[in-house]
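If you scroll down you'll find the structure; I have some questions about it.
Every protein chain except one is present and positioned as in the full complex.
The chains carry the letters A and B, assigned in the order they are written, with residues numbered from 1 in each.
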Amino acid sequence: MRPVTARRAVRGLAAVLGAAALVVSAAACGAGGASGGKSATRIVIGTTADVVNYNPLVGNSRTDSWVTNLMYPKLMSMDMEGKRVPHLATSWEYAEGGTKARVKIRDDMKWTDGKPVSADDVVFTIDAVAKEKIGVVAGLISSYGSAKALSPTEVEFTLTKPDGTFLDNVGFWMAVVPAHVFGKAPSVAKFANDSDWVSAGPYKLTKVERGQRYVLDRVTPYPLAPDNTPNLEQVVFRVFGDVNTEVLALRNGEIDLVANALPPTLAKSVQNDNKLKTVEIPSLGWAHMQYNVQRAPLDKLEVRQALAAAVDYEAIRKSALQGAAVSSDSSVLTPTLKQWHDPSAQEYRHDVAKAKELLAKAGHADGLTLSMIYDQADPNIAKWAQLVRDGAKEAGIEIKLEGLERNTYVAKGSNRDFDIYAGSWAIMDNPPANLGLAFKCGGFINYANVCDPELDKLISQAQEQTDPQAAKDPIQRAARIISEQVYDNVLYVEKFTFAHGAKWTGFEQRPSELLSIVNPESLAKAKAN
Amino acid sequence: MSTAAVGFAARRVLRGLLTMWFAVTVTFFLLRLLPGDPALAIADPGMTEELRANLIASYGLDRPILVQYWEYLVHLVQGDLGVSFRQNQPVTTVLLERLPWTLLLALSAVVVTVAVGIPLGVLAATRARSWVDRVVQVGGVTAQSMFVPSIGVLLLYVFGVTLGWLPIGGAIDEDVTGLAAVGSVVAHLVLPCLSLVLIQLGSYVLTLRTTLIETLGEDYVSLARAKGVTARKVVWKHALRNALLPTTTLMGLQFSLLVGGAVLTETIYAYPGVGRAIFEAVGRLDFPVLQGAFLVLAFTVIIANLLTDIAYGLLDPRVRTS
Partner (left out) sequence: MSVETATALPPSESTAAQTWRAFRRNPLGVAGGLVLVALALVAIAAPLLADYPSGSSDDVLVGPSAGHPLGTDDLGRDVFGQVVWGTRMSIAVGFAASVLAIIAGTAIGVAAAYFKRLDTALGVLVDLSLSLPVLPLMILIAALVGPSATTLIIVIAAFSWPEVARVVRSQAMTVMPQQFIAAANVIGGSNTWIIRKHVLPGVAPVVVVSVVMTTSRAVLSEAGLSFLGLGDPDNWSWGTILHNAQQSGSLTTAWWTTLFPSVAILLLVVSTTLLSVAYNDARNPKTR
């Protein structure tokens, strides 16, 4: 139409774009000097979510644990096989036939306000947990009666019945909080603990920028670090909503470590990057499917066996997990826990013909339709759920997938409102305690609704033993029942892959995604070359 | 102030309040009437019945829904948005820290869109049906049809990893002040802003193009031309001013869409905005935070409408003089 106008418009456009380009490049230069992750005295750790709750007794997301673990000590830590090792506690024992438990704690651990971490803090914490029924710990210490401080470094617990699982549970699961801070809140469970933190770990939280980063500064003295001094001055957690972006940030050096385990296919590609190093950590739990045994037709053993026979376990481990998983031989005593494992256990055989035959025997020769719920945010389960569905179809079972938002999923799970529940346990480190919760009649994570007197008897028998060796036989028998009756279908035990920048060394490995290399000892000892 | 102006302002305020009430009400009832039990978000499965009942009562969740609704409104009027179920913190604390980032992102996207969109729209309209016009049209349409996460990872890969020019994730670096802080904010803003500009530039340019073509055909434009006004002046001074009116309305609408709809952008760029906070609160069934978030979003819509009105007044001589 009018070439003059057009030319001017083009010129105007060029000017705008030129200006934009200038801003971009100026910004890029400005950012070059300041961006994080390139320091040797500070480690920047990527995580996929914000801290939801700073109260270590309430918080239950992974990010909550990673951050609060650096601030509130537990009595015990654990080694790579799940065995308890000293942390705040130096030694522990049962007495009086398992009705009393005694713990000695260190005398050199201090809260950041200078007060010592004392036996009174331990007593205060466990009393609050028991009284207000806070979190998972409350469910694990049902035998707890009372506690008293024998001295500033000695605690004695009185139990209502002999319980050989008590010390392991309290020792590993319960964070100790400062009585002089948490005691001021009207309710410990509702205490937000979202500012002016008084803590007792290698690092203390100093700055929070929601949605972006959590900054923790070094604490000295910290008795569990070499020379009482953690190596790094600062630990920073940065939030990435998407694992793809997070790994890009790791690749370009913006962050030094990814706290969450990498999805298997991504782990493979990271292993080929020479600027990065990977660490393999075994899981302390397992991935599984539970069949709602109170609901027809899953109340029939044949149907459950048919479902179990329709799963190609090897394919799940090979394809969905990319080989980053080992078989648990369809047993709830996983190979990670060497002291409990039962070598005679055998995995369910993948046999479509047998599945069809079992199904016919149960009176469902013309097929079945079931639904399976899972947490859609769990990348591995979302993957193998599809394989389970496709496999079941061959045997004539239609499985409808319901990938749910985490809360809806947990809600349906605890209401037993499902046919098949696909999920994973993060930490099942103490079989007598865990199997009690997961398979005894009315146990609070007994999602399969199992109620088997024979099984209950064996688990109770194991729980009463204060000597793990004596608990081994009844627990292995219980595990065999669980496998034979298909109360639980254990698919695999994952080998997690974590990645960090190649310059970092000195990490201390612990099992499970919660501890991995982001545990307090590890971050106190980590250093850059 | 004239009575007409007062009346206009009063209608605007009323309308704003109505908008906020509507958003709050819709959210409130959706949360309570759809499946999804808030009690499960607060209470622990291991709790005894009694403790559980106490806890639920302490959040008022045991009362009839209309009573809950009324109390919520009463608290709201007093400026109390409640306490987050999960974080035991006031909702305002949870949200207000993230809102500025979202506003910055949305505003910058709108400004850049207008700055780039006007010349492109003029270019396309003045050379309608030429190849330039077609390139602008196809380019604009293509850009707005892109799926944000896909283009997001591509941009991050190119500018963040391959070239290393721009940071990956976040909104500002730690411990920066003064000019460095401004630079850091801009550097973090560039890619998310660019993505949002891409997806809305198309509709802006196309709307501007269509209205401009129509205006250029109007009598008064022909008259101006006949009077010997230069072509450039006709387009930029006369036609454009009128053509900008509908696009201004469009931008007002876009702005409110951007504030709430930037979830995907914020997710992929790890930008600490309010959209992402909402997505996370949905996952936790955190009713108070969700209600607060929707209220905040409704409020930004009102602000956007206000800004649109002002822009309208500046552009439209009839509104200005009356």
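In this section, contacts are C-beta pairs under 8 Å (C-beta built on N, C-alpha and C of every residue); 3 or more make two chains touch, one makes a residue touch a chain.
These numbers come from a predicted model, not from an experiment.
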Visible chains in contact with the missing one: A, B
Option from B:L105, B:A171, B:V185 or B:L206 whose C-beta touches the chain left out: B:L206
Options B:L96, B:A115, B:V132 or B:M146, residue touching the unrepresented chain: B:M146
Touching residue (missing chain; options B:L73, B:V282 or B:A311): B:V282
Interface with the unshown chain - residue positions in subunit B: 18-19, 22-23, 26-27, 30-31, 34-36, 128, 134, 137-138, 141-142, 144-151, 153, 156-157, 202-203, 206-207, 210-211, 213-214, 217, 246, 249-250, 253, 256-257, 259-261, 263-264, 267, 275, 278-279, 282-283, 290, 293-294, 297-298, 301, 305
Subunit A residues that touch the omitted chain in the full complex: 242-244, 247-248, 262-266, 269, 315, 318-320, 322, 376-377, 379, 382-383, 385-387, 389-391, 393, 400-405, 408
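Here is the rule we go by: only the chains that are shown with their structure count from here on.
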Cα-centroid distance, subunit A relative to subunit B, in whole angstrom: 37
Contacting residues of subunit A [partner subunit B, same complex]: 1-2, 4-6, 8-10, 12-13, 16-17, 20, 23-31, 33-36, 49-50, 52-53, 55, 58, 132-136, 138-139, 190-192, 194, 207, 209-213, 215, 236, 238-242, 244-246, 248-249, 251-252, 254, 377, 405-408, 410-411, 414, 444-445
Subunit B residues within the subunit A interface of the complex: 35-37, 40-41, 44-48, 51, 86-89, 93-94, 97-98, 101, 112, 115-116, 119-120, 122-123, 126-128, 130, 132, 149, 152-153, 156-157, 160-161, 164-176, 179-180, 182-184, 186-188, 190, 231-232, 235, 266-273, 276-277, 279-280, 282-285
